[in-house]
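Note that one protein chain is taken out, while the other chains of the complex remain in position.
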Amino acid sequence: MISCMQPTLRAFDLAHLGHIELYTPKPDESLNFFVNIMGMTESGREGDSVYLRGWDDYEFHTLKLTAAKTNGMGHFAFRCTSPEALERRAKIAEQAGFGVGWSDGDLGHGKTYQLKTSDGHNMELYYETNWYKAPDHLKPALKNQAMRFPARGANVRRLDHFNLLAADVPALREFFENVCGMRVTEKIVLDNGQEAGVWVTATNKTYDVAFTHDHYNARGRFHHLTYAIDTREEILRAADIFLENGVHIETGPHKHAVQQTFFLYVYEPGGNRVEVANAGARLMLAPDWQPIVWTEAERKKGQAWGLKTIETFHTHGTPTIDKPVEKPELVKK
Amino acid sequence: MISCMQPTLRAFDLAHLGHIELYTPKPDESLNFFVNIMGMTESGREGDSVYLRGWDDYEFHTLKLTAAKTNGMGHFAFRCTSPEALERRAKIAEQAGFGVGWSDGDLGHGKTYQLKTSDGHNMELYYETNWYKAPDHLKPALKNQAMRFPARGANVRRLDHFNLLAADVPALREFFENVCGMRVTEKIVLDNGQEAGVWVTATNKTYDVAFTHDHYNARGRFHHLTYAIDTREEILRAADIFLENGVHIETGPHKHAVQQTFFLYVYEPGGNRVEVANAGARLMLAPDWQPIVWTEAERKKGQAWGLKTIETFHTHGTPTIDKPVEKPELVKK
Amino acid sequence: MISCMQPTLRAFDLAHLGHIELYTPKPDESLNFFVNIMGMTESGREGDSVYLRGWDDYEFHTLKLTAAKTNGMGHFAFRCTSPEALERRAKIAEQAGFGVGWSDGDLGHGKTYQLKTSDGHNMELYYETNWYKAPDHLKPALKNQAMRFPARGANVRRLDHFNLLAADVPALREFFENVCGMRVTEKIVLDNGQEAGVWVTATNKTYDVAFTHDHYNARGRFHHLTYAIDTREEILRAADIFLENGVHIETGPHKHAVQQTFFLYVYEPGGNRVEVANAGARLMLAPDWQPIVWTEAERKKGQAWGLKTIETFHTHGTPTIDKPVEKPELVKK
Partner (left out) sequence: MISCMQPTLRAFDLAHLGHIELYTPKPDESLNFFVNIMGMTESGREGDSVYLRGWDDYEFHTLKLTAAKTNGMGHFAFRCTSPEALERRAKIAEQAGFGVGWSDGDLGHGKTYQLKTSDGHNMELYYETNWYKAPDHLKPALKNQAMRFPARGANVRRLDHFNLLAADVPALREFFENVCGMRVTEKIVLDNGQEAGVWVTATNKTYDVAFTHDHYNARGRFHHLTYAIDTREEILRAADIFLENGVHIETGPHKHAVQQTFFLYVYEPGGNRVEVANAGARLMLAPDWQPIVWTEAERKKGQAWGLKTIETFHTHGTPTIDKPVEKPELVKK
């Protein structure tokens, strides 16, 4: 049965990015950042973790913030489109050698299949989820909205995407294509033929995951997660709010050439990079979209309006490391 | 094979709304409206039709404007996700008694299956499409964009959705659910149990089609089509531009309670209603979304911020008629 | 010396609108509205009054909120451009019969001349003011800003203007022109020659005060005060926030034809009308601007994009009254 469905199912087993677990060595400060500066809402706590969400996220949480000795990403998780899709993807992952095993889930969701990406990042797949139910004081005026608009801080709307650093970019692309059934929408290919960055999607959004080459050659590091706000104007306002609160602004606001995202990158107090970006005007509706390939020369032009790409963008990942790991050059596949 | 795939395929055979054909008794004035006021671009002409598109529409056209004796909608068309999906849906439509037959397509797309909705609107399904190739003077600066930004008029970005009037709303809902495999995201149900309006989607957009009860009891009329712009601010600016050009503004700008769309409705010179609305911040990512049901009491509150729904919203459709058709009351199914 | 300077001084003795005192029978709820929903900041308390300001207001306060048995306006105040300008205007007011006398000011400002408008509204003039000094936790990141951006509620920026109801509009216009030295920028003149509304300014803003005919024929009532926000998008967001908080939205958001203000009117819990509007893009720089005169026919078109003017706009003022006062018709002067 798998063989007959594979071509069509390729793009449809993963419903959407579900949540990300971030590690922080400064849990109180990080929590303050996400709640009071980003404008997110806490929906629960368990162990060393606080569960958080944006006002338009329909699930119990999209961010699991966990106190830890170092920073970095605990795991990322995708919700599947059905229980069958979850089983199917678990089997594919296991057969391909990326499987870890099943777990019972946590406060946010049920039965979960754990796996590792080709670069070693922790990943989870699940279907059963805990729909967010707003308490009375957070009930929205309009019933088609998950929670009332917070009117606090940057008022981020929903988790949009995340970005990984990878020692081996092509292997990670193959992982997302073949194991996850995602589609490549854009990529950067250097003059020597190496893929330096790839953007993939499981939805009508133009990307749900991006990954770029780690100039420090480490495996499995985290680059950033992104919460979406409705307009570019609100991202400019977020920049004002970050400035007022002493949050380190790494680069932006400006417009990426790749994917045309209007971006703003900051470091949360635990050292993880966080982006706020505009939500969803650009959609990928074509079922036969051919990946846009950016050349080395095109990337040297900088971002859309000419801003140069900042060097830390290729070296600052979490867990934070000081210098490149000793490792032979990335092998072209 | 169909049976085994049906549950999953239900939501995935239709890729997205492709285009709409509008009839206009004032072709020159309507063309001027769409090109110079809406900011669209002509990509071709054939017979009595001009083919038009927004700057971010990837296909040859999303609007086919056809000179005719009356106004109204010629047909609407959805692109399928694959040739197989097209065949599958054609077979389902035929078996369900809505089929008309195959055609060769027109300037914009290839082999096409024609059908009729339960209310009599003309519909088309196709897969092969003519990707838009910008001529040199319209090539964009960024290669991941279909065409350069026009910087003219309202600068509408892409076709977003359309709205039908229906004599029989529940029958039309069943058509879109069962024949097209679309999902209901929101609906209005009156105190007497009648469905007065339904919103359905084939994508991660929260709706691609809406349909409401025609208070004039006619069958198969057209309510409006909608082009998306990125921000609410640009819709306010569009209102300024409509005002400057003497375009009739029917209602708005304001925010709908249903779907929370920020709307602005005008009549193009041929008399068809056209909406500009904000693009895509609100997405429907949950694979198991349960329809939001609005009651009669809730709808009486008016739009989101209290604007009363204008009476013509329930009676002005195209082709234009002066008064209700003689017809027994809508039967509750 | 006065005679030689009068022509030039006419427009320059009043520097700007300073503050407004509002009466509220629900002081706790009104305070919550201004602080948590409007996003204003408390700078002090004395007696039954709380002093409040927007984040960009440079003075100690722009709103004095006073607990009282009824709603309405306590007084409005203009800051003068110099001590001499204050003396000059006090003398003019006294000679014209509108003077009340000198007071020592309150928490917000020094020596003050009190007067009454021709319609009986209380007015104050002062020069010495208490510049706002932000406490450490409210210090802005940029030293050219009065206070840090609050990132709370509607984040209103600064007091912009206010609106009075008047039994005798022409007399009030003469008061503002001759006693205050303000200039008329726009007005509404009915077919019978009566002035129905007048907009006057003391600055490069297109108006600092507006006043319209009270259809209830009362004298000295208050219509609304307005805080400015930077963009129309932020006013739309304010509408969302009012909706979430159960604030009564009277009309808007929409664009006035007169002055082209993008408006949104609500009632604060005490019953006073409050507007949020966009700040300052439209300036009145011409020293010889000729008033724009709107006819009765033009006003019947409604607001800029066609919204009809709501009836309560001519009858709801504060103190609230139920019905017209018994009074002969307004005499044309």
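Note that the chains are named A, B and C in the order they appear, and that numbering of residues resets to 1 at the start of each chain.
One rule holds in what follows: a contact is a pair of C-beta atoms (placed from the backbone, for glycine too) under 8 Å apart; a residue touches a chain by one contact, two chains touch by 3 or more.
Computed from a predicted model, the values in this text were never measured in an experiment.
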Handout entry: Omitted chain's touching partners, listed by label
Key = A, B, C
Practice task
Out of B:G54, B:G72, B:G108 or B:G153, point to the residue that touches the absent chain in the complete complex.
Solution key: B:G153
Completion exercise
Only one of C:H19, C:H61, C:R79 or C:R148 touches the unshown chain, namely C:R79
Practice task
Write down which of B:D13, B:E233, B:E250 or B:E268 is the residue touching the left-out chain.
Solution key: B:E233
Completion exercise
Missing-chain contact, candidates C:V100, C:A134, C:I292 or C:I310, resolves to C:I292
Fill in the blank from the handout: Contacts from chain B to the absent chain lie at residues 37, 39, 140-142, 148-149, 151-154, 231, 233-234, 237, 240-241, 243-244, 246
Handout entry: Residues from chain A at the interface with the omitted partner, ascending
Key = 231-233, 236, 239-240, 242-243, 249, 251-255, 262, 304-307
Handout entry: Where the missing chain touches chain C, by residue
Key = 1, 4-5, 7-9, 12, 15-16, 56, 58, 79-82, 84-85, 142-145, 157-158, 186, 203-205, 228, 230-233, 257-260, 279-283, 285-287, 292, 294, 298, 304
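Methods note: only the chains that are shown with their structure count from here on.
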Exercise for the section: Return the chain whose centre of C-alpha atoms lies at maximal distance from the corresponding centre of chain B. Expected result: C
Completion exercise
Cα centre of chain A to Cα centre of chain C, whole Å, reads 48
Handout entry: Gap in Å, rounded to a whole number, between the CA centres of chain C and chain B
Key = 45
Exercise for the section: Spell out, as numbers or ranges, the residues of chain B touching 2 or more other chains. Expected result: 231-233, 304
